[in-house]
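Selected chains only, in their assembly positions.
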Amino acid sequence: MARIVVSETDFDVGAEIAALTAGRTDIGGIGCFIGTVRDAVPQAGTPIVTALTLEHYPAMTERAIQRITAEAERRWSLLGCTVIHRVGRMQPGENIVLVLAASAHRQAALDATAFLIDWLKTKAPFWKREDLADGGSIWVEARDADDAAAARWQTQ
Amino acid sequence: MITILYFAWLRERVGLNEEALALPGGHVSVADLTDMLAARGGGYASAFQNRRTIRCAVNQEFADATAVIRDGDEVAFFPPVTGG
């Protein structure tokens, strides 16, 4: 059963790993991904993002993430799984999302980690708005590359 | 009555977080509801002008254009998701 948190509060990666592995001696590898707020938009390259706001659909969010973690647990022999996604307003450099997947074997841990973040990006109801240095703000557009990354896992 | 929720730039263009709507025939497809809302003009027309950029959930499950909405359902419209 995965640990799922959707919150405005930042997370502590070390504490989350400790909680996932506490007292266990059957884990061989832990895969981890941390998404953070970047101050440059891909098109510009220069630091122009002053803040990021994550909007979500509260009644649907945790259920959607549960579907994703259940699918990961169906595909790989996981000994632990954590997904924490922040919502609200964040500054550049802050954490947005944490994925942890523990398994007896490293390949399962790494593959499950990549799968979880790919599906979170395309199948969970979050939307990012970037505040820009010029005072404007833009809603981040979904990227074809994210759909392609998520689709990689369909054929398995 | 159904509840309609709007998120991200759909919410901004429509100018509402949510609203209630009485369904004429007791049920409607997602595509037909989209047409009804777009036909209101103004912010609605702007929000719903490009159907390719709109996603929908019915009762907190992703739903396609052919999905049927019934009395009492919660329907949400939003752009493609961009979390993670």
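Labels for the chains are A and B, by order of writing; each one numbers its residues from 1.
Criterion: a residue touches a chain if its C-beta (ideal position, glycine included) is under 8 Å from a C-beta of that chain, and two chains touch if they have at least 3 such contacts.
Small disclaimer: the values here were computed from a predicted structure and weren't measured.
**Q** Quick one: what's the chain stoichiometry for the entire complex?
**A** So, if we count every copy in the file rather than just the ones shown, we get A x2, B x2.
Rule of thumb we're sticking to: only the chains that are shown with their structure count from here on.
**Q** Let me have the rounded angstrom distance from the C-alpha centre of chain A over to the C-alpha centre of chain B, please.
**A** 26
**Q** State the interface residues of chain B toward chain A in the complex, per the touch definition above.
**A** These residues of chain B touch chain A: 5, 7-9, 57, 60-62, 74, 76, 78-84.
**Q** Under the touch definition given earlier, write down the residues of chain A that touch chain B in their complex.
**A** So the residues of chain A in touch with chain B come to 35, 54-57, 59-60, 63-64, 85, 96-97, 117-118, 120-129, 139-142, 146.
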